[in-house]
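Every protein chain except one is present and positioned as in the full complex.
Chain naming follows the written order as A, B and C, and within any one chain the residues start at number 1.
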Amino acid sequence: MNRLDETARGVFIIAVTPFRDDGALDLAGTDGLVEFYLERGATGLTILGMMGEAPKLSGAEALVFTRRVVQRVAGRVPVVVGVSSPGFAAMRDLSTAVMEGGAAGVMVAPQPNLRTDDAIFGYFRQVAETLGDIPWVLQDFPQANGVQIAPGVIRRVVDALPTCVMLKHEDWPGLAKISALRDVPDMRRISILVGNGGLFLPEELRRGADGAMTGFAFPEMMAGVVAAHEAGDPGRAADIFDAYLPLARYEQQPGPGLAVRKFVLARRGAIPSAAQRAPRVTLTARDIAEVEFLLARQEKRLREIG
Amino acid sequence: MNRLDETARGVFIIAVTPFRDDGALDLAGTDGLVEFYLERGATGLTILGMMGEAPKLSGAEALVFTRRVVQRVAGRVPVVVGVSSPGFAAMRDLSTAVMEGGAAGVMVAPQPNLRTDDAIFGYFRQVAETLGDIPWVLQDFPQANGVQIAPGVIRRVVDALPTCVMLKHEDWPGLAKISALRDVPDMRRISILVGNGGLFLPEELRRGADGAMTGFAFPEMMAGVVAAHEAGDPGRAADIFDAYLPLARYEQQPGPGLAVRKFVLARRGAIPSAAQRAPRVTLTARDIAEVEFLLARQEKRLREIG
Amino acid sequence: MNRLDETARGVFIIAVTPFRDDGALDLAGTDGLVEFYLERGATGLTILGMMGEAPKLSGAEALVFTRRVVQRVAGRVPVVVGVSSPGFAAMRDLSTAVMEGGAAGVMVAPQPNLRTDDAIFGYFRQVAETLGDIPWVLQDFPQANGVQIAPGVIRRVVDALPTCVMLKHEDWPGLAKISALRDVPDMRRISILVGNGGLFLPEELRRGADGAMTGFAFPEMMAGVVAAHEAGDPGRAADIFDAYLPLARYEQQPGPGLAVRKFVLARRGAIPSAAQRAPRVTLTARDIAEVEFLLARQEKRLREIG
Partner (left out) sequence: MNRLDETARGVFIIAVTPFRDDGALDLAGTDGLVEFYLERGATGLTILGMMGEAPKLSGAEALVFTRRVVQRVAGRVPVVVGVSSPGFAAMRDLSTAVMEGGAAGVMVAPQPNLRTDDAIFGYFRQVAETLGDIPWVLQDFPQANGVQIAPGVIRRVVDALPTCVMLKHEDWPGLAKISALRDVPDMRRISILVGNGGLFLPEELRRGADGAMTGFAFPEMMAGVVAAHEAGDPGRAADIFDAYLPLARYEQQPGPGLAVRKFVLARRGAIPSAAQRAPRVTLTARDIAEVEFLLARQEKRLREIG
């Protein structure tokens, strides 16, 4: 069985959810998207995350989509499912269902109202109790939910809750946080994958991250940077990273970011349509011109670095 | 058909959700609770609200509980169901299901990330589109979600979205906001029911509120104050209000408030058990002694005012 | 020398700042206000707090006002000065100046951006370093600044920073927090005075608070409740408290609260004018009628309890 554990590394792509132009879930398009991601170096898939438009799916659709992804992946890589919820009952229901559907683990971000170290730790203890033996990813994303998790709280979670096997690290700045976790000699090992569009990936890898869990429309960037890093070639990692950075920066904008990502994925043939369900930001002609300008320069730069 | 509309008035009780000591939903206890509320003057019931532990119910349980309440109420008063959700798909699913189950309308609070007047109005426009012809209550509760809704935004909602039939007003302070809405001569009438445990009920009624939608364990307080107000007797309204105020204040504490409310309801025989599902605050001996002290004084005071 | 220490108890009134109708600082009015407070049972004065319109005073005015208060008090009670500031340099400047002017200590609330236990503790350590040997009050007021301070963090502050001699407690709910501090046998004693308009004063005293630091326009309420509590008569304390509670609740409204307080103080002759500097909320005829209604009932009730 493909069960998420602390050895996870590489590129867990935060997958978009493909819709047809009429707004229906595009299951055929899902198959193509899975292949697109795997061909470009994904070592895992994360679905129903914030950038996966999860809140726009009904409960039934979420399960249909999960099953389709798992079926297409067919055990080649683990599939992680976002299950953050205001309620533990809904979290339990969804987690049980997706694990039965073949997911490898689930991911949980804390609810926005949490303050004080004890309250945050207590929340994750309750998460672990709710999930039973399901392996889970702690998503640390203060820009999105306002919850600041101190490194010491993550260590308490890792010490006390063995089913927590991974940190999705997207605090910003997080370089010091990765060091604070990796420089503790006696902490149980967990996988650390970084988010934030990979905008600090080279530095994060050098500080001990195991890869990225993010959704930039060019998974080959993250895969290439990780490969060069693992080959001990920081210059090559930086060459690849720098070539993609102008577009990665642009795609990482809050607001239009997902529209940019889906536009690029559709342009690359990864999905048949860039359609999003409402509420959505729609690209203007100006946005599109900016993306095209960046794409043209990126292609040229990639040819230069070979 | 019992459909919520802008004539709603009186006391819409925010109902607790009864659990057994083992944590199971207590459907038999639900029947008794409904009778308790109706006997003490409720003119409506609101279920699955923040104080109804809605996030602790699975989707299936939420529907079972709604159907049981509707069945027991048997058309005597309207039943409103809280359907706030991070996603519109889930909101649509739940709303459709509860309306099919006999609810009279639904209640929606905005999501916590909303800022700017246009963003808040846009959110409620999307709510109205999602709900179709279902009548709905706009819950204005900035202390809980950080969203400040200006009176002008509420007027825009009322002007543009005819299915919005009620404001659950729990901004604090909200006296000026009620006046700002009631003193606009050409605004379409909506019902305004106040929250916050009824702690400003006499003043709110005099400024044009139609009653209360809150969950204080003594519904007869709100019913009595509304009745005295409608009878043109502000002194009597104040006598009743003042007698209950020390306990109402105590029950309104964030944190232990729900535990206090369920303790008092169980003590009054309204529910068989004060059990809450996790996460919960448990009363200490000190808390209970404080409640008993307040209850004893309240009884004495009520005898004095007759 | 009148230096604040951990034995402080009773009623530290959060003083308003008197202005003339033309907006000028009213120094003659300040003398009268000091006498008003002392005659009604104040055992300390706290000036330049949030409700003292401190941000509306220039630096020079703040010092002039402080000196006038200290001069008038003439050592009868300690004077505490609010010195919260976005910058430590300004905090040091103001603190040094007011202590030279005869203040007994200063009060500091944390800056709004603080999250995690370590960050909050680190902030107060820097406060203590900035203040040198000046005794200071930790103001715990999450409703105003969004900073949730866990009881364990307060204990760390008390253990590590000997110049912290008092907690101004206005977390809400805070009953459990007072117990969490008072039930630790080996914690260095600090004074705990409660805020929030005194709305939970009887319960807070029974849990170990030493009195109130708040600004309700009837200081005799807090003084009377503290006296009855210290005399071992909780019934009498509750009788006094309940008589004032409807107005205390009304004055505690965020927004118009300060306008209500100054209106009542002016009506009682404590200050010549209820004027506030901008930005301010102005009372409407409706607000005033509500206050008058509550005052009349309060007087009647006070006569009844004797």
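The criterion applied here is as follows: a contact is a pair of C-beta atoms (placed from the backbone, for glycine too) under 8 Å apart; a residue touches a chain by one contact, two chains touch by 3 or more.
Predicted model only: the values in this text are computed from it and were never measured.
J.: Which of B:115, B:189 or B:300 sits in contact with the chain that's absent?
T.: Selected residue, touching the omitted chain: B:115.
J.: Can you tell me which of A:59, A:112 or A:234 touches the chain that was removed from the display?
T.: Going through A:59, A:112 or A:234 one by one, A:234 is the residue touching the chain not shown.
J.: Since one chain has been left out of the picture, which residues of chain C touch it in the full complex?
T.: Where chain C meets the chain not shown: residues 54-59, 61, 85-90, 92-93, 112, 122-123, 126, 277-279.
J.: Write the list of chain A residues that the hidden chain touches.
T.: 172-173, 175-176, 179, 199-200, 203, 206-207, 234, 238, 241-242, 245-246, 249-250, 253-257, 284, 286-287, 290, 293, 297, 301
J.: In the full complex, which residues of chain B touch the absent chain?
T.: 115-119, 142, 147-150, 152-153
Rule of thumb we're sticking to: only the chains that are shown with their structure count from here on.
J.: What shortest step count links chain A and chain C in the network of chain contacts?
T.: The distance in steps between these two chains is 1.
J.: Can you identify the chain nearest the overall CA centroid, using each chain's own CA centroid?
T.: That would be B.
J.: Any idea which two chains share the most contacting C-beta pairs?
T.: Of all chain pairs, the one joined by the most C-beta contacts is B-C.
J.: With centres defined as the mean of C-alpha atoms, identify the chain lying farthest from chain A.
T.: In terms of C-alpha centroids, the chain at the greatest distance from chain A is C.
J.: Please compute the C-alpha centroid of chain A, do the same for chain C, then give the distance between them in whole Å.
T.: Those two chain centres are 48 Å apart.
J.: Any idea how many Å lie between the Cα centroids of chain B and chain C?
T.: 33
J.: Could you work out how far the Cα centre of chain A sits from that of chain B, in whole Å?
T.: That pair's centroid distance is 38 Å.
J.: Which chain C residues sit where two or more other chains touch them?
T.: Within chain C, no residue contacts more than one other chain.
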